[in-house]
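With one protein chain withheld, the remaining protein chains of the complex are depicted in position.
This part shows chain A:
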Amino acid sequence: MGNKQTIFTPEQLDAYQDCTFFTRKEILRLFYRYRDLAPQLVPLDYSDKPDVMLPYELISSMPELKDNPFRQRIAEVFSEDGEGNMTLDDFLDMFSVLSEMAPRDLKAYYAFKIYDFNNDDYICKSDLEKTVNKLTRHELTPEEVSLVCEKVIEEADLDNDGKLSLEDFQHMIVRAPDFLSTFHIRI
């Protein structure tokens, strides 16, 4: 409890609480997780808002992300610089979205961004192919992959433009109730 005052000011903690789905304790726990990645870089005093950014290599070495096939995309989507280098804010943001409390829409929005590899606001066939390959570790033949992708687009693409927009994606998510529990990383 004593540490609380030295790491963040109460105002900072309040702000974090208002902006994420975490309680104080969880925020502190996440801070320590963040700090453990690079103790020499991250100061123990955040009250003066130091400008610290951990490189992607360190972020992706977290056990929660280490083996996730989408770790690079996750880090890129949530990092402010788009390269996977994360400040504490980004880090908290990421786990907030991936927490249990986050609503379906928010999760769907970020999941969409994760799967949108080329950042063009649509999941097109090339994005889908990348996703499928990541999901199956290149065990499918290219024909199978493209067949699957066509099927996905055919099923989920409501407005027939050959690619999935955020709305299509959200529509699909609504029909997959497990999404809420699977798009979730426990910390």
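Keep this in mind: contacts are C-beta pairs under 8 Å (C-beta built on N, C-alpha and C of every residue); 3 or more make two chains touch, one makes a residue touch a chain; residues count from 1.
Everything below uses one rule, namely that contacts and distances are computed from a predicted model.
Of "tRNA-guanosine(34) queuine transglycosylase", "ALA-interacting subunit", "Transmembrane channel-like protein" or "Ubiquinone biosynthesis protein COQ4 homolog, mitochondrial", only "Transmembrane channel-like protein" is the UniProt protein name of the chain excluded from the display.
Of the candidate positions A:A38, A:V52 or A:V148, contact with the hidden chain is made by A:V148. Within chain A, the residues in touch with the undisplayed chain are 15-21, 23-26, 63-70, 76-77, 80-83, 89-90, 92-93, 96, 98, 103, 105-106, 109-111, 113, 115-124, 128, 131-132, 135-137, 139-140, 144, 147-148, 151-152, 154-156, 158-163, 165-167, 169-170, 172-187.
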